[in-house]
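A single structure is presented below for examination.
The other protein chains are all here in position, but one chain of the complex has been omitted.
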Amino acid sequence: MKTDYQQILEELYHVIKVKPDAGQVAPYIPELAEIDPSKFGVHLAATSGEQSGIGDHREKFSIQSIGKVLSLTLAFQQRGEVLWDRVGVEPSGNPFNSLWQLEYEKGKPRNPLINSGAIVICDMLCTLYDDPLTELLAFVRKISGNEEISCNKQVAASEKKLGFRNAALINLMKSCHNIDNEIDEVMDLYYHMCSIEMSCEELANTFLLYANHGKLVTTGEPVITSSMAKRINAIMQTCGFYDEAGEYTFKVGLPGKSGIGGGIVAIHPGSYAVAVWSPRLNAKGNSVKGMQLLETLTSKTGLSIF
Amino acid sequence: MKTDYQQILEELYHVIKVKPDAGQVAPYIPELAEIDPSKFGVHLAATSGEQSGIGDHREKFSIQSIGKVLSLTLAFQQRGEVLWDRVGVEPSGNPFNSLWQLEYEKGKPRNPLINSGAIVICDMLCTLYDDPLTELLAFVRKISGNEEISCNKQVAASEKKLGFRNAALINLMKSCHNIDNEIDEVMDLYYHMCSIEMSCEELANTFLLYANHGKLVTTGEPVITSSMAKRINAIMQTCGFYDEAGEYTFKVGLPGKSGIGGGIVAIHPGSYAVAVWSPRLNAKGNSVKGMQLLETLTSKTGLSIF
Amino acid sequence: MKTDYQQILEELYHVIKVKPDAGQVAPYIPELAEIDPSKFGVHLAATSGEQSGIGDHREKFSIQSIGKVLSLTLAFQQRGEVLWDRVGVEPSGNPFNSLWQLEYEKGKPRNPLINSGAIVICDMLCTLYDDPLTELLAFVRKISGNEEISCNKQVAASEKKLGFRNAALINLMKSCHNIDNEIDEVMDLYYHMCSIEMSCEELANTFLLYANHGKLVTTGEPVITSSMAKRINAIMQTCGFYDEAGEYTFKVGLPGKSGIGGGIVAIHPGSYAVAVWSPRLNAKGNSVKGMQLLETLTSKTGLSIF
Partner (left out) sequence: MKTDYQQILEELYHVIKVKPDAGQVAPYIPELAEIDPSKFGVHLAATSGEQSGIGDHREKFSIQSIGKVLSLTLAFQQRGEVLWDRVGVEPSGNPFNSLWQLEYEKGKPRNPLINSGAIVICDMLCTLYDDPLTELLAFVRKISGNEEISCNKQVAASEKKLGFRNAALINLMKSCHNIDNEIDEVMDLYYHMCSIEMSCEELANTFLLYANHGKLVTTGEPVITSSMAKRINAIMQTCGFYDEAGEYTFKVGLPGKSGIGGGIVAIHPGSYAVAVWSPRLNAKGNSVKGMQLLETLTSKTGLSIF
């Protein structure tokens, strides 16, 4: 029998699918620029176990910055509150990719979901593990309950080759003594993390952790404490959407994270996680149809927090 | 019969009242510096009509920046979405009172809850009305259901006399053509708005509007649309606590606004508005015991959004 | 008998006068915007006593920022080296009227020839004298040897009325405790100083002081020490031309100061002072034909320092 969520997703999917195309596919690297811009899928996983999805919801895509939440979760689990000595929890409020703010604040990034902050998190993982990528993937596979999840080495290599601004960020932080490991090693982990590929279905089920107060829905096993989950959710709410956090908070009203691969994931604590994918991005780097779908979903279900 | 809220507030009040004193009373002007730092009160008004309060919850204090939400509401009601042409909706992410950001962004403030943004809102009210202060007070009295609410002219005069940084902000915006009226007139309104005095009880009942989707609880009359209320709530969530928005969102998890008079108001959409008052402030300018009380309240009631 | 300087000036004057008009008259206030843009004059006063001039060299104009050198000289004479505690001696290197730099450097202006620095100098004069404008005019009259020199009260009033950015600067400095007197009083002096009117002939003879190591050429009386004259000359060299100091140093190679009234004065230590006036300004705010004339003069006379 069809659930309500399935019905709602189907309705929204069909309405938004035929809306005029707006925005551009991320042009930075060939591998992303060549994605079919008409891809569109959405999947919702409820804490009750219910699964709903439609469109390209089972096709994998590059999760990009969404991966920052996963690496943060592993580092937070391992390091605890001391993690915040090296990265803040406040929005950056900055229109550009903010070298100056990082310079002004002496190499301590504003939060772990901007590039500089996620790089510091990767540096911590490099300190924690001999093979941090293997550990990160194992962690992601565990919380997703899916042993197939992997990264795309070609995407990682391509992004690393052209990532001059990120190289500027990490070198600045290194000069401020906020990077402990070799730059090359840290950036290698960073770009592999960004190149993880998941489908909407996989993403939604992975992020169910944050909707379930840090416990796996399948087994009840606590991966992080409920306080840690609350903290990560709060950061997603205020910092998950680049320079569009305020607008997103108004329109969607749920903690979430976007990636330039066109994916967005959002969670409703206690209820569900939802992932949507459409590669065309607005000027702020967020998926246009993804935003529309989430906005309508929360209005329709009355589940916005405001 | 005592309600649950009353019981919860009483418990929290007594626990937090005896905690060691931390923080400083705002030192900027004599009128505020002389406030008894041991004042402490809290009041919760539910959309159901229930009223709960304890301590100094019926004593008036200077609401200061909390007034920015009220002037924004009046201007938004009158001007609608066109208001956002002159002021943004994103957090400022800025550690200092941010002249440079305003200069970089050519005189358009980041959001209406920082000083520069609230000044632009006052400028709009000066354009709308011959006697904007009278209109603003009438508006506040209406939504509070209390004809006695007024401002403290001595506080307004004292703050205006020493408000050099605010004078720098408005002069910069005037040079960028984002102020239409005489500087003196606009600042006069701004400082009177900041000097409005209310008790926790009055504040909570006034802010019930935002918990009730823009309608007066008493009569059901719509003051603003539910979309407008949602927008204002989202701005309170991401921008209501100066440079501590991220921390506040984590700890309290409700839209709110603080003032340097030691007041904080927060709302739970659909349920209640709560106001707390304790004059000692942390380094970011937010009431120490006020934050503690709200944090425990949302944990206790399980009403945090995360 | 004609001197060499006279011959050179006449040659240059005729060549440059007929060059195509470029640039714009300063548009900020009506009094300056209405100046006949074809005005053009130049005057050179040598330490030997020789006087040479041509064109509108005896017509008065608004010296504007050139006056900053004169107020600095009086304050330096009175206060000595302690003056540099409140204002620096380095170029500002800043493309815009630099509120952010002033904010970053906590209200201490980079040098006394940018607006913020000249305002601090005026504040010092307000502390030194009961009637600082009268004292400043007496000082200027003395070093110019001309009792007729005065300011234009209408220009001063007009500039003050529209000087929002300067008002932002002084309010920011006041909030940083780098302004001791009433803002209104300081700005009053500042705008009257800018509105001083002189002809090229008067300007050149006034600035002969700096070419003569701080002594009056007429009487040999020392007004400032030779070290003070050297310091002021060095500041004119590195900071006298807004954001075009490097270009000017290359082209003209003499210490100097420009004003938005279209005047420029330059000095060759030991030899002469030269003043030129042409109201059309380039994008950096410096007189187009004035720059051309000085550039050719130093090339022709081989007197550039490089």
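To keep things simple, chains are lettered A, B and C as they appear, and every chain counts its residues starting from 1.
Methods note: contacts are C-beta pairs under 8 Å (C-beta built on N, C-alpha and C of every residue); 3 or more make two chains touch, one makes a residue touch a chain.
Given the structure is predicted, the values throughout are model-derived calculations rather than measurements.
One chain is not displayed; in the complete assembly it touches the shown chains A, C. Although one chain is not drawn, the whole complex shows that of C:29, C:239 or C:297 it is C:239 that touches it. What chain C contributes to its contact with the hidden chain is residues 88-95, 101, 105, 110-111, 229-231, 233-235, 237-239, 243-247, 249-250, 253, 255, 269, 304-306. Residues 96, 99-100, 103-104, 164-165, 167-169, 171-172, 174-175, 183 are the ones on chain A that touch the missing chain.
FYI, only the chains that are shown with their structure count from here on.
Looking at the partners of chain A and chain B together, they share no chain. Centroid distances from chain C, each centroid being the mean of CA atoms, peak for A.
With centres taken as mean Cα positions, chain C sits 57 Å from chain A. Distance from the chain B centre to the chain C centre is 48 Å, each centre being the mean of its Cα atoms. Shown for chain B are the residues in touch with two or more other chains, of which there are none.
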